[in-house]
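Every protein chain of the complex appears in place save one, which is left out.
Right after this comes chain A.
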Amino acid sequence: MRLIDETALADIALGSTVLGSGGGGDPYVGMLLAREAIRRHGPVPLVDVDEVPDDANIVFIAGLGAPGVLVEKLPRENEYAGVLGELERFTGKTYSYVCPAEAGGFNGITPFATAAVTGVPVIDADGMGRAFPELQLVTPTLYGGRSTPLAMLDEHGNAMYLTSETNVWSESYVRAAVVASGAHAAVAVYPMTGAEAKQRLVRNAITLAEDLGRAIREARAAHTSPVEAVLAKQRGVLLFTGKVEEVERRNEGGWTVGKAHMSGLDDDRGHRMTVHFQNEHLAAERDGRVIATTPDLIMTMEIDSGEPIPAEEIRYGYRVAVVGLPCDPHWRTEAGIRIAGPRHFGYDLDYRPVEEMSR
């Protein structure tokens, strides 16, 4: 167990932007939300999954919606503190730990806001090792874990309780409700026991985000390349270096969807890159050939500062490195590729690991 204070939060926020793989929502906003909660209620304990008793009840806390919405319609503590109580009221159980569903993006941080207010610890793990746009795309799904009972709370005070037959059904219902709420709501989802968590979750995901954030910060301080530091840390591949020429982006169906088109710089001069996104980056296409796909992580980072740039922020004229990072081994299984691979998102392609595909 260790305490997460404001400095650690800043590193986690930076690193979780990389793990967000273009989506997950702006961790800066999540960091402010958690920071305010920590300032008022004190630091939050972060525990290793092995410290959690097998019979303890735990649950993911996450915000659902379009990242492009989150930077305007700013999250409120009310919903992130309140959603846990809504689930407890619904199930009659007490949840003694919270955990991020995704260590990538805004949702890598939101459990800290819930934890600071309610006094429960956060578990150093997540259900993705990255961010994904749909509720069923978590490692517990691979082991038969159920997303419901779940509770959802929006800023208008609407609460929804849901039980459903499959995780895909609950994604459909929750997505419809999120659109009705204005494309952002807090959920407490995938209730599970400590024993289940030990089998099903991606361990040390928050520590990984913190390490990546620290690697970027230290590379900047040492005047070395933060992009190289991230590639070295995660055995990643530099997919492209270029300048953004056009961004197509819309908030649709509860997601931020579109493409970013780039023209090459340096060694990539004369070549083109298109990054496709649905909240997260799903595919990277170089000169018409796809060279990386989900579930591997595709991230754009500012060339010099290494500042990770999510899909909702990328703009005309930005000079970016497009990096591909291998996903957690949970996803490189047959079941993982079936639910989170390129075909799930409508790309008629076989998944191949980024380190082979980009060659």
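The definition used in the following text is that a residue touches a chain if its C-beta (ideal position, glycine included) is under 8 Å from a C-beta of that chain, and two chains touch if they have at least 3 such contacts; residues count from 1.
As a working rule, contacts and distances are computed from a predicted model.
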item: Among "Branched-chain amino acid transport system permease protein", "N-methylhydantoinase A/oxoprolinase/acetone carboxylase, beta subunit", "Succinate dehydrogenase hydrophobic membrane anchor subunit" or "Xylose isomerase-like TIM barrel domain-containing protein", UniProt-listed name of the chain not shown; value: "N-methylhydantoinase A/oxoprolinase/acetone carboxylase, beta subunit"
item: Contact with the hidden chain (one of A:A56, A:V71 or A:V168); value: A:V71
item: Contact partner of the left-out chain, one of A:R235, A:R250, A:R269 or A:R338; value: A:R250
item: For chain A, residues in touch with the removed chain; value: 28-29, 32-33, 36, 66, 68-69, 71-78, 155-156, 182-183, 223, 246-252, 302-305, 307, 309, 313, 315-320
